[in-house]
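Right, one structure below, let's go through it.
With one protein chain removed, the remaining protein chains of the complex are shown where they sit.
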Amino acid sequence: MPKRFLSLCFHSLSTDWLVIKKPELKGKAFVLAIPERGRMLVHASSKEALDRGIFPGMVVADARALFPSLEVFDHDPQLEGRLLTALARWCIRYTPVSAVDFPDGIILDISGCAHLWGGETAYLEDICFTLRNKGYSLSAAIADTIGAAWAIARYGQGIRIAAPERQRECLLPLPPASLRLEPNLLQLMKKLGFKNIGQFIDLPPSTLRRRFGEGLLVRLGQALGTEYEFVEPVQPVKSYREELSCMEPIFTLTGIELALKRLLEVLCRRLVKEGKGLRTGVFSGLRVDGEIVHISIGTGSASQRPSHLFKLFELKLSTLAPGMGIELFTLEAPLVEDMEGVQESLWDAVNHDQQAIVELLDNIAGKVGMDAIHRYLPQEYHWPERSIKPVPFLQGQPDKPWPSGISRPLHLLPQPEPISVMVHLPDYPPRHFRYKGKIYKVVKADGPERIEQEWWLQNGPPRDYYRVEDEEGIRYWVFRLGLYGEGEPQWFLHGLFA
Amino acid sequence: MVSARPICLKVNSIFFYFIANYFPSMDYSELQVTTNFSFLRGGSHPEEFVDRAIALGYKEIAVTDRNTLAGIVRAYTAAKGKAIRFIPGCRLDLLDGPSLLAYPTDKEAYAHLSSILTKGNLRAEKGECHLYKEDVYEQSKGLKFIVIPPDHLNEHYEFDPGFVKTLMEYKEAFNQDIYLRASFSYSGDDHKKLYRLSQLAAQLEAPMVATSDVYYHVKERRELQDILTCIREKCTIHHAGFLLHANAERYLKPLEEMHRLFREFPDAIYRNKEIAEACQFSLDQLKYQYPEEITSGGRKPQDELIHLTWEGAKERFGDHIPKNIQSTLQYELDFIQQKNYASYFLTVYDLVRFARERGILCQGRGSAANSVVCYCLGITSVDPSKFKLLFARFMSDARNEPPDIDVDLEHERREDVMQYIYEKYGRDRAGIVATVTRVHWKGAVRDVGKAMGLSLDAVDKLSKSEYE
Partner (left out) sequence: MKAMDGKKAVLQRLKAEIMALEKFPMPKSAQQASLGLGPMEASFTGNNFPVGVVHELISRDSIDAVSTNGFIAALLGKLMRKKDYCLWISNQRTIFPPGLSTFGVRPDRFIFIDIKKESDVLWAVEQGLKCSGLAAVIGELKDITFAQSQRLQLAVEKSRVTGFLHRYQPRSEHALACATRWKISSLPSESIEGLPGLGFPRWNVALIKVRNGRPGSWRMEWRDGGFHPVAVEDLLERANDQHYA
């Protein structure tokens, strides 16, 4: 069967993903930033940001100077990899051989697949349309070789599909960059005035080799089809996947549980042997009627423990509809990670405890979502809302101690709530205050603790906090926003002390 | 006098407004000022503090930089002739005890203070000053001390016992009144802290003194002061954390505000005045004390000068000194006598003579070249018979200050001359004048840019811009 490849190229993968995740960002100028040597650099810019001259590689502070309302988000360096892998997996519905093409694309081996869609044009249109609908900006092309498809997808003007064995003519007008050459080689070609492939494709190979190295020849060969190129599909043969076929179709919960346990044992044994742990797991069943049902789980950190993973699946087993019975069970770990640190033999009490807690949290997250779990470390900011930062799970220990010597309330209202006060000006604590219709008489008070905004983050009036106690011994944290003499400051209740 | 205004009902708040404790005389002096001569700590120039204080109606203001007197000259100059009296002071940061604000009450005390600082400077490397309690105990006569208490009370709402103990030691060692610094930091526990301070003051008979502990002259300067902290600690503003103050209160406050803040501790304001009044030392009192010059033949300095000048004139012009030169010389010598600067010329003559004897190249320059006396003494080489000299450029009644004779010496051998001076006058009496260099504005822009987290490119662009 002659080979046909489809190359997908995502123009703005990470920013598109963010807009999909946060639709309110559509049309806004924002960047994703990564830290590098103590500064934040722009990794990717939204179109609106690019329009304003904010390019990847720029320092965030500079970008902000260009456009103060720029929104900045932390970029996860593994994001593109994960996205592409996920997208590649998603593409499996179009072909079983789907591979990630770093840094911004996917290669599909579509040999023999397109006819199911009624031809390559329909196939291409379907894939592009669906992905664009999801929110991704992309371009795609089909050709005999990976190299040619890649080239046409990114640089082809007009053509999208190179007819079989016609990739050569499609390549001629394309620039050298479309051959996936090294930057210094491209510079050299530019210097020598080679603007398109046609200008050098017919030069004798020995000349090309001498002037530009073997690399150029390899790439050219790959694009033309004279050199072999292969891809590593995301669903490797050696996937973490175990199957269990049943003599009789199984439809009882007990039976399903047994099957799951069996599969978990085998899978985990393999994971342990290879030093990996499961991050996502899919347990699926092929039913008698041909339908495939499945449930999936995720873990906060890689796990190799069958009992823990079983518990996570257990929560969802009831949603598995066996129908008339399941003939084939599959357990797959689409996402695995290297297991760090602790080996079984080195466990001590502390790590044992920590392991137990991590599994507990996975378990709870399975039901209520990872978003529900919070842990905080101190942050050296005076402004109360900024004085803590959330960290994931058990990671991170405070590098500076929690501040002592300042009083903070045990309960903080989600938002400060306005109160009306009776007070001596300009900086006395209130004598009375009214909150939700009730009047409270203040008997004791400490303060003010004057906290200015961190001016480099946010501009605004300072807060004068007071700890006040009423006749019944209830201790409140109130503040005045702004100072008297600069307008009419509003008072708020922010929290309660025990 | 208490006046009540009508209660105003507003949509969001109910006000009850009256002024309490209105003091008839609004006297207050700021005794604790950190200027930018406390490098990378103070956020305003001494002149800015002085001008602002005048605008607010202060009668006195002190400068208390950290282990240095560098800032007092600018402050003194800014206050001269204006409606404010300047009090030189210093904050002594000790390695083994709480810091002390020190104010000389007279010239001798000023000498003591300078000695303390010299000691601290000599024992540390350049730019640092290491002081111990003993250094201060030895030279405390005539100085007024204010002790700086810890920033916070402990969890029992008490001062750390170590501090109390040292306070008692101070009181014993100084054998005179010591005071406790009282200020509002707006950190939430001010009232508890001041109460404890007043208890301590009563127990140990160390009265409280009010200060504002200012770092900048107006509130708006706070952001720059934060940046200075970042430059000093070599971090960006995003990582400075608790190195920065939580609020912007370290500025010169209006007098009524100071009285209002200390309404429960009027004694603290009274003591503030008391110290200000006790410190009557002014830099005016420093006059240059000229060392006695050795003269030959037991002549007085002026006579010696006259002798050497005419001798020199003969050497330069021969036996027939032109009439106009003679009259100029006479004029100059009279003027020098009138101003009593003969010794100074002799000193310079001596140095030049020493240098010439050793074959060290030297040359007088600058306004001194306008003096025929200097020409005759061989200090300068501009021939008055060839050029029209303007003595008034060099010395005149209008310039009411000692003359300035700059002598350039051969670079490689200037050490020899310096050694000669040290030997002749003693290491205790001779010193090299230090210049305080200003950070060039390009460097300043770079430092500020770095502290703000900008990239080198952006900073470069900024520093190249035309803004001056």
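Lettered A and B in written order, each chain numbered from 1.
The definition used in the following text is that a contact is a pair of C-beta atoms (placed from the backbone, for glycine too) under 8 Å apart; a residue touches a chain by one contact, two chains touch by 3 or more.
On a predicted model such as this, the values are computed, not experimentally measured, just so you know.
Checked against the full complex, the one of A:298, A:409 or A:482 touching the unshown chain is A:409. Checked against the hidden chain, the listed residues A:334, A:416, A:429 or A:462 yield one contact partner: A:429.
Checked against the hidden chain, the listed residues A:208, A:244 or A:373 yield one contact partner: A:373. Hidden from this view is one chain, which touches chain B at 155-157, 189-192, 195-196. For chain A, the residues touching the chain absent from view are 350, 352-357, 359-361, 363-364, 367-368, 372-378, 384, 387-388, 393-394, 396-398, 402-404, 407-414, 428-429, 442-447, 467, 469, 471-475, 495-498.
Quick note on the criterion: only the chains that are shown with their structure count from here on.
In terms of their C-alpha centroids, the spacing between chain A and chain B amounts to 58 Å.
Considering their complex, residues 38-40, 58-59, 61-62, 65, 379-382, 400, 403-407, 418, 420-425, 431, 446-452, 455-456, 462, 464-465, 467, 488, 490-491 of chain A touch chain B. Within the complex formed with chain A, the chain B residues making contact are 10, 12-18, 20, 152, 154-155, 186-189, 191-192, 222-223, 226, 236-238, 240-242, 246-249, 452-455, 457-458.
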